[in-house]
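One protein chain omitted, others in place.
Chain lettering (A, B and C) follows the sequence in which the chains are written, and residue indices restart at 1 in each chain.
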Amino acid sequence: MSILVNQNTKLLVQGITGRDGSFHAGKMKAYGTNVVAGVSPGKGGSAVDGIPVFNTVEQAVKATGANTSIIFVPAPLAADAILEASEAGIELVIAISEGVPTLDMVKVMPYLAKKGTKLIGPNCPGLISPDEALIGILPGNIFLKGNVGLMSRSGTLTYEMVYQLTSNGIGQSTCVGLGGDPVAGLYFLEILQMFQDDPATEAIVLIGEIGGDAEERAAQFIKEHVTKPVVAFIAGQSAPPGKRMGHAGAIISSGSGTAEEKIKAFEQVGVKVAKIPSEIPDLLKQVMKK
Amino acid sequence: MSILVNQNTKLLVQGITGRDGSFHAGKMKAYGTNVVAGVSPGKGGSAVDGIPVFNTVEQAVKATGANTSIIFVPAPLAADAILEASEAGIELVIAISEGVPTLDMVKVMPYLAKKGTKLIGPNCPGLISPDEALIGILPGNIFLKGNVGLMSRSGTLTYEMVYQLTSNGIGQSTCVGLGGDPVAGLYFLEILQMFQDDPATEAIVLIGEIGGDAEERAAQFIKEHVTKPVVAFIAGQSAPPGKRMGHAGAIISSGSGTAEEKIKAFEQVGVKVAKIPSEIPDLLKQVMKK
Amino acid sequence: MKIHEYQAKEIFSRYRIPVTNEVVCYTVDEAVAAAEKLGLPVVIKAQVLAGGRGKAGGVKLARTKADVPELAGKILGMDIKGYTVEKVLVAQGVKFSSEFYVGLTIDRNSKSVIFMASSEGGVEIEEVAKDNPDAIHKFVIDPDLGLTPFLARKIAFALFTDFNLVKQGADLFQKLYRIFMDTDSSLVEINPLVITEEGKLLALDGKMNFDDNALFRQSAIEALNEPTEDELKELDAKEKGLTYIRLDGSIGCMVNGAGLAMATLDLIKYFGGEPANFLDIGGSSNPQKVIDAMNLILSDKNVKVVMINIFGGITRCDDVARGLISALEKIKVDVPIVVRLSGTNSKEGLEILKQANLPIVETMSQAAQKAIELCGKN
Partner (left out) sequence: MKIHEYQAKEIFSRYRIPVTNEVVCYTVDEAVAAAEKLGLPVVIKAQVLAGGRGKAGGVKLARTKADVPELAGKILGMDIKGYTVEKVLVAQGVKFSSEFYVGLTIDRNSKSVIFMASSEGGVEIEEVAKDNPDAIHKFVIDPDLGLTPFLARKIAFALFTDFNLVKQGADLFQKLYRIFMDTDSSLVEINPLVITEEGKLLALDGKMNFDDNALFRQSAIEALNEPTEDELKELDAKEKGLTYIRLDGSIGCMVNGAGLAMATLDLIKYFGGEPANFLDIGGSSNPQKVIDAMNLILSDKNVKVVMINIFGGITRCDDVARGLISALEKIKVDVPIVVRLSGTNSKEGLEILKQANLPIVETMSQAAQKAIELCGKN
């Protein structure tokens, strides 16, 4: 078992004829993900890597039964692509596109709620249930099937963490890159609940970042709803106030959303926080022994 | 019993300090409706006919527990008033205001759906459950408590019909004036279902009008979901095509929505249609004998 | 409210929707000059606020220089469904391949704006709707989203196969939606929308209707209004709180409430009479309103009898009766009047009328029959 994506995932790639879309469609297919269709307006009828391409998401869903979509379209068009997927009945949308205007996402959210569409991203690396399905731009080879659920606001830092887990023989149920934009889809709370409910997940790794209060809220949620062990890491402990470090999310302003506060929030609810990334495997081993 | 409004109705009057608002607030209260509050921005703290006035609907609901609201504000502000009621948790909104721009109503509808707010109107006379609650501008004295449910797209025509029923000793469970605007709240289908489910209603009178296809859809719905006897009347049988007869709804264009088609649709599903208003009491007596 | 084709296309142009090169002309000379400027052939089209002008001979193709004054002369001054043609649109003739229909209107059932598109353009869309409903694609527009790029593309893919046309179409449809929303339209149509020889989409004709309830915030649109004489009368009535529509019969009607007024007309027809008007005087007993209403009815010289049908609701019948009498004292009415008064305090009301020697009846049906009888005598 795993969460969100698995062998029943039928993946549609929106923007499949673009540079990133075609490259990663191939990578995902090679990993074993069931990539059933692509969409690229005006390219309907063609194929990429053997994957049939359609003009609209509606046509693709009708023809292939796609239930999940990954978005590689350029940022100015990404919100519209998300809406198109939602309108066509796609259940889970993963938006990789980086640089999507915040107000575009603000306008998208109520529609997704109305249609019951789940969203991950934008500006995220995607997610993977090892040996089942890889949806995103994550390097499949570093993951190992297992029983740790991982969620992160960051990309390469996730890989770094996963690599350390895998190197230590700790496998993963599902790893989710949530993205770092100010307005994003599923976040810590929803994913924590899913891991809590997933029989295949025994422990949870949460990789946070400075800015906002998502980690503080996650800590509160863990206290109230999560019985499985959780360990955490917060990136940006040394970031100077007011500087934006790559992720739009990672801005510290005036003493709120600092790493210090987040670490304190976690420790208060019994979540162990790694000081440096290399501590994570040991912390996990400690909490999982119990 | 009755539908929508009864002795548990706690009524708020939006626009209570206006000419129509204050006049009808008094009339409704005199009828016995539980009028608990009024709203008029800037007049908070005052009272109309002993009814306390608030600046916002939120304050009124908090102070009085109002669950139903009637809107008397001028047409350009009516949509905003409906939204304010919905946002504050009002369950049923009756919009009397006439001349509300259609696109205002188009924009209001999804929000009401999201919040689960029921709407009647705009441009409607309101509704009454005789001896329980009168919400609107209907003349309370012509109604008689009984077991016939009545719904209508028209105002005075409704009174005419009700007067004939009452004069013939036929009482009413609830009478609903739906309004004649192109985009309106609850309509035939929803009200039919409510009457069907209401133990106090034994027969149903439907008063339709030319224009649109609401009556045709009602006929189809009756066939599939309504087991109680229904009789109908269609106004505008003689209206010339393309003319707007008072109600925005009553436009015939190019052979669709004619009285002839509507009457045919009803007769096909076994609903008796009165040729002239005075036939209604007799038809009712016929179907209720069975 | 309706506007002319040329006005609709001026609005289209402002939103950069391609329309034909064209000039609106009030005289034959202007039409000749316009044709000279545009180059032959030109299409000369009557500008009247009525449908079916093609069938009525109000649209003609001028191929030669001599055609222009001849055809323009014929069309100017022509009567189309009671409207006199006071201006024509002289439009450059365009070579095109296919004709499409696109239109936006309000959909009562989805309570949304709906986009309609069909490959069977150039003919009356109502005919298509009747004969081949599947040929009309309908797309409900979510009010919260508006016409999104993806939906605009979906519509365009339903009409076109060439992706270049799909892109043009999607862009054009979004503009059309913006026009609809920006102007509080109730109907916006392009019929036909054509593909020119150069592979460009072009609006050959255009139609726009507006929501009267929204005109208060659409002053630029309201300024385009050209009410006919009948409509002016209706507008004037509206300012007095009356809704008046002139019809062709001889029985003048005064009723309170639109639904009851419609039912009254139906009843007159049912018993074999012909109503002269629809007139809703609303819900007050103000004598001035009755005076205005009576003057309005009597301004129609066809009226041979007046039927007053009042249902007293909130306004009591005795008040109405007093209002009626006070009004009738102030104006001279030289046709017979039939009064039917029912509802709250009807007994008292009828008593008052009786004392004033006004002919009264008990029911609507009796009133209608009595009016028809008096009409036959006159």
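In the analysis below, contacts are C-beta pairs under 8 Å (C-beta built on N, C-alpha and C of every residue); 3 or more make two chains touch, one makes a residue touch a chain.
Since the model is a prediction, treat every value here as computed from it, not as a measurement.
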Contacting the left-out chain: of C:Asp144, C:Glu226 or C:Glu351, that is C:Asp144
Touching residue (missing chain; options A:Ser86, A:Thr117 or A:Ser154): A:Ser154
What is the set of chain A residues that contact the non-displayed chain in the whole complex? 27, 75-76, 99-107, 109-110, 137-139, 141-142, 152-160, 163, 180, 182-183, 207, 209-210, 212-214, 217, 233, 235-240, 243-250, 253-256, 259, 275-278
Contact residues on chain B toward the hidden chain run 41-42, 55-58, 77, 80-81, 83-84, 87, 107, 110-111
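What we mean here is this: only the chains that are shown with their structure count from here on.
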What chain is most central when centres are computed from CA atoms? B
Can you check how far apart chain B and chain C are, centre to centre, with Cα atoms defining each centre and the answer in Å? 27
Find the geometric centre of each of chain A and chain C from their Cα atoms only, then give the gap between the two centres in Å, rounded to an integer. 55
Rounded to the nearest whole Å, what is the centre-to-centre distance of chain A and chain B, using the mean of the C-alpha atoms as each centre? 49
Can you list the chain A residues in contact with two or more other chains? 110
Considering chain C alone, which of its residues make contact with at least two other chains? 142, 144
